[in-house]
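Scroll down for the structure; my scribbles are underneath it.
With one protein chain held back, the other chains of the complex are shown just where they sit.
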Amino acid sequence: MSTQPPTYTFKDFVSDQEVRWCPGCGDYVILRAMQKALPMMGKRREDFVFISGIGCSSRFPYYMETYGFHTIHGRAPAIATGVKLSNPALSVWVMTGDGDGLAIGGNHMIHVIRRNVDLNVVLFNNKIYGLTKGQFSPTSDLGQKTKSSPYGNTQPPFNFGELTIGSAGQFYARTPDNNPNDMADIFAAAEKHKGTSVVEILQNCVIFNDGAYDSYTDKTVRDDMLLYLKHGEKMIFGKEKNKGIRFNGRMLEAVTIGENGITEDDILVHDAHDYNPSMHFMLTQMDNPLPVGIIRSVETPTYEERMATQAESIKNRSKYKSIDDLLFSGETYSV
Amino acid sequence: MSTQPPTYTFKDFVSDQEVRWCPGCGDYVILRAMQKALPMMGKRREDFVFISGIGCSSRFPYYMETYGFHTIHGRAPAIATGVKLSNPALSVWVMTGDGDGLAIGGNHMIHVIRRNVDLNVVLFNNKIYGLTKGQFSPTSDLGQKTKSSPYGNTQPPFNFGELTIGSAGQFYARTPDNNPNDMADIFAAAEKHKGTSVVEILQNCVIFNDGAYDSYTDKTVRDDMLLYLKHGEKMIFGKEKNKGIRFNGRMLEAVTIGENGITEDDILVHDAHDYNPSMHFMLTQMDNPLPVGIIRSVETPTYEERMATQAESIKNRSKYKSIDDLLFSGETYSV
Amino acid sequence: MSDTATTQDKNKIRLDRVVIRFAGDSGDGMQLTGSQFSDTSAMLGNDIATFPNYPAEIRAPEGSIYGVSGFQVHIGEVEISTPGDDVDVLVAMNPAALKTNISAVQHGKTIIVDADEFTTKNLGKAGYSDNPLEDGTLSAYNLIPAPITQLSRGAIKEMGLDNTSMNRTRNMFALGMVFWMFSRPLDYTIKFLEKKFGHKPQIFEANVKVLKSGYHYAETMELLSSAYTILPAKMTGGTYRILMGNTAIAWGFLAAAERSGKHLFLGSYPITPASDILHELSEHQHFGVTTFQAEDEIAGICSAIGASFAGNLALTTTSGPGLALKSEAIGLAVMTELPLVIVNVQRGGPSTGLPTKTEQADLLQAMYGRNGESPVIVVAASSPSNCFDMAYEASRLALEHMTPVILLTDGYIANGSAPWRIRSVNDLEPIKPAVAPLPGEEWLPYLRNPETLARRWATPGMPGFEHRIGGLEKEDGTGHISYDPENHEHMVKLRAEKVRRVENYIPELQLDGAESGDLLVVGWGGTYGSLHTAVKALQEEGHAVSLAHFHYINPMPRNTREVFSRFKQIVVCELNLGQFATLLRSSFPEFPYLQYNKVQGLPFTVFELNAHFRNLLNAK
Partner (left out) sequence: MSDTATTQDKNKIRLDRVVIRFAGDSGDGMQLTGSQFSDTSAMLGNDIATFPNYPAEIRAPEGSIYGVSGFQVHIGEVEISTPGDDVDVLVAMNPAALKTNISAVQHGKTIIVDADEFTTKNLGKAGYSDNPLEDGTLSAYNLIPAPITQLSRGAIKEMGLDNTSMNRTRNMFALGMVFWMFSRPLDYTIKFLEKKFGHKPQIFEANVKVLKSGYHYAETMELLSSAYTILPAKMTGGTYRILMGNTAIAWGFLAAAERSGKHLFLGSYPITPASDILHELSEHQHFGVTTFQAEDEIAGICSAIGASFAGNLALTTTSGPGLALKSEAIGLAVMTELPLVIVNVQRGGPSTGLPTKTEQADLLQAMYGRNGESPVIVVAASSPSNCFDMAYEASRLALEHMTPVILLTDGYIANGSAPWRIRSVNDLEPIKPAVAPLPGEEWLPYLRNPETLARRWATPGMPGFEHRIGGLEKEDGTGHISYDPENHEHMVKLRAEKVRRVENYIPELQLDGAESGDLLVVGWGGTYGSLHTAVKALQEEGHAVSLAHFHYINPMPRNTREVFSRFKQIVVCELNLGQFATLLRSSFPEFPYLQYNKVQGLPFTVFELNAHFRNLLNAK
């Protein structure tokens, strides 16, 4: 870690493994965005670690020329915690899916967020189990027909933004899978953020849930259906940039500037750094338009920082300077 | 279920098992409150089922003269789901602790809440693992010294209210362990509510975390530190009933009526039934005063209702009226 | 199909069996093609067995080696128990399909390829540097290079379809060719296409046209000196259907629910190759079946335990890694003596292993994978259609003996299919679940049936039987928590004895072959087809060899020791390193056991078994 890292290009992060996702899968965009983002991060290649569970999305580490671990279903956050606590200098990424990260892995997910371990979590949310060929997931829509819900899904979905904030999350961003540059920027911001950074990607599965996000991302609607958030800027959207978000006394709502006496002054400014998560929570409650970008980004001590501080203070006080001190401590006697 | 249930008293719900909690444990109050509440519910005794995991709190079912199942650590919500889906006429209670329900059982907890299975979840939050003799739990305070955090806990806690709402929860109530009557009322409301009802009890463990809630519940402070919420009423508290809650443009805050030009009109009215959880979330963010009572109570279809509706509609359309229809369906041939 | 009916009877060479493998890109519809061939053959009265071979990837890039999908069909006038070792006819729709499948074809056998696909680009993707159709490497085979793509397109060129749709008909051309070769009529497939494409008449018509073109092409070009025919097999009279193992499992449970008067509850989490059971049961929720897709395997089994506590026929389905996760909860069902069926469709391990491949390496996990002395019943299904019976049996044992039952199948029989003689549920022996006594009768939660030791089962909602159970050690009778040392030992032994006594309620071991002899082949589970075929062939040659195939593993049939004692040699054959042999050695240490093992993610071939047994017989 002593010398300046070399200047990398995305090619330095392409592994020799053939990429095996279905042609047209949204995962390709994520891979490319990541390979673009890593050279921006000012870290050495050997210090990146990608950890995944099981799922199409979890194949990700194989394609990165970094350290990687394709583990077992749902457990990537726990394994990544072990890696990070062992070597805090590493940049540790958890690559997961809506099934891997929120069904079987939901507990590890909320706990890692609560602890604020300095990991970057990227969740590929295609609202379906891809690898097992199309069962509903915890983010599938009500009524969604899948192999295991042939008559329509009856389980209301998680909203991952809401859940992250409900788990005391300090960084949450959301981005569609059709804009690799924005995505790369978000990855870079996630890496820069100290603490658990959660990035949810609205990912299209062309085989089992094609078009899941068309109502937001289709060219014809996206200007009106997506709200691109930027810290410190007004929450304005729409083809004509004439719509915005205000608080109506109960919740956030979209309004048109110039209608019903609404002026730009009524429109809220996005403060991603507000320690109190109330506004961020309210943003996660919106779906028309759907907020994308960095919704929350607040720095508080990470778990490993707290641990390190504690260990340091023990060292200073402890009467045991070596293991032998401990073994021979207290009441001993000789024969 | 045909006839009117008999008139019960609390004694009808006392089992023959000797209660084995430590003298002075807050769990006794919960037990008594429950035994008081059940006769109010208009159900037959055989239709109550208490399901727990492992922990001091999870001993609860043994003491109730109802059906009961003391299962394994963390799994009560999943087991209760099976019971309820099998027999929706039952009143099914999940009795759990902060370790059982939020550490090992955290995933089942958030999923049961998301699905809105019509269960009543009572979580005894003593911020400690009691049964295993005093390790920190996911709700332990930062810095809390326990057997496994001899130098102070370094893991920031969950706020269970926040987590419930983050998991799309529709009913959340919170109550201290020193008021069995209020508690019984909340139990009755939880049972009445269709969908997952979450009740968090601020429970004192006299042995391993005595006084954890003194800063809220002690006689000398409780009027100023607890905000008793009632649906439809203004959020007013304080010994002099002169304090209240308002929204300051960013979050909720406590103010004094009559100071700085604040009048009663500025004080918010509690709407537990608001479908949008924004205000409820903001209430969970407060800790001075700490809101208690029913914070959210919104009826949406339960999981088992959705399932039943679907099964009914399949029945009407299906070409298979019997299993034999299915076995002999499609392409068959005779030899 | 009337215009081909005439060719059915004359000029045919009669075969007693044939193995055909259709192989192509994942997008080429090989599974459908293969099923059409096997279904048509079944309708003609052949015995059949099929096995699909899916690629591990969902949709690998076109033309890639790892994107090849295959479907093997074995049909016969004789009894067919396996999808067959060696392929008589390989249909390879592209170079990658040829490359990955040729090792299954012996010299002298037939290979049909779509010659149009052997372009430089496709050859490269498959890793061929030269074109095998031209460099003579296939000279030892009966190679039929047909311009399938061109001819398919030609047949429908005037219809104005787009390229993709035209290409999608290629499989029908190949199917037509093979139909001609084996003298199968087209009408079943045409009916099928009608149903499938009814709402898209143009696509329907195109497919039929191409199908017929393939048929006529084969006939016209006289690709083969003559067509073959396979006459109907001699099968027990009855109504048949083709059934996949996983569907059979699902139906077996539906039948068991019906015949036990219990509601069926499935708590599950998807995992290859078990998910299809969940899919199938999810289709039938109106039969009083509840399927609950849980957040993980633990919640899957726990919801089932809750459903069992509430009085249901409770079921959970999974594969190896999922069974590992369920370990702790199975122990709870053992302790609380609740009925529960756990289906484990085995796949290649350890860990994630080879998820799409078959194996038998979860046997010891099923036996011992829990803390404490935690006995369960373990049974195994031996074939796709036997899956129905064993699902029924597992339900019966769980409900009548009040204990968890693990039913082992594997990826091979779960995805394989075979003819199944349909039985009406009314013809099945009824199941009599343990029940609580009538109101007022004396009852305690751990009162037992003195014969089976099953406890009597009261469920929430029954007035007067309120009680509490749990995972702490129980006092026999009352079910109260007990730390008493003697009670604990009593209960540990009682739970073991309860499972042991199940041997009185299961059939004795039946041998395939004579009751004594030189060699006893021992197998269990999904290897039955191969073992049976190999042993039968040797018996026909006059060897004194028999097969003892186990469906019941814990407890084992009560005549096991006696059967073993009547043979000179015993060889235990398994798709693992010897797990059943381990079990047999500890149960019946008095016999020496030879082992024959294979751990390649593949079933045994009849050939390798045959050779091995022959060696053993000759060596002695």
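Order as written gives the chain letters A, B and C; numbering starts at 1 within each chain.
The criterion applied here is as follows: a contact is a pair of C-beta atoms (placed from the backbone, for glycine too) under 8 Å apart; a residue touches a chain by one contact, two chains touch by 3 or more.
Just so you know, these numbers come straight off a predicted model, no measurement behind them.
> For the chain omitted from this view, which of the shown chains does it touch?
Contacts of the omitted chain with visible chains: A, B, C.
> Among B:15, B:132, B:318 or B:332, which one is in touch with the chain left out?
B:132
> Considering the complete complex, identify which of C:102, C:143 or C:364 is in touch with the unshown chain.
In the complete complex, the chain left out is touched by residue C:364.
> So which of A:22, A:83, A:168 or A:252 would be touching the chain we can't see?
Residue touching the absent chain, from the options given: A:83.
> Which residue, C:154, C:372 or C:507, contacts the hidden chain when the whole complex is considered?
Within the whole complex, the residue contacting the unshown chain is C:372.
> Where does chain A touch the missing chain, residue by residue?
Chain A touches the missing chain through residues 15, 17, 44-47, 49, 51, 54, 61-62, 64-72, 75, 78-87, 89-90, 107-108, 111, 307, 310-312, 314-315, 318, 320, 322-324, 326-328, 330-335.
> Write the list of chain B residues that the hidden chain touches.
Where chain B meets the chain not shown: residues 18, 20-23, 54, 56, 72-74, 103-104, 106, 129-133, 135-136, 138, 147-151, 155, 207.
> For chain C, which positions touch the chain that isn't shown here?
56, 66, 319-321, 323-325, 327-328, 331-332, 334-336, 346, 348-357, 359, 361-362, 364-365, 367-374, 470-473, 483, 485-486, 488-489, 492-493, 495-496, 576-577, 581-583, 585-586, 589, 592, 598-602
Operating definition for what follows: only the chains that are shown with their structure count from here on.
> What whole-Å value do you get for the distance between chain A and chain C if each is reduced to the mean of its CA atoms?
40
> Taking each chain's centre as its mean C-alpha position, how far apart are chain A and chain B in Å?
Centres of chain A and chain B (C-alpha means) sit 29 Å apart.
> List, in ascending order, every residue of chain A touching at least 2 other chains.
103-104, 106, 138, 151, 155
> Which chain C residues sit where two or more other chains touch them?
285, 295-296
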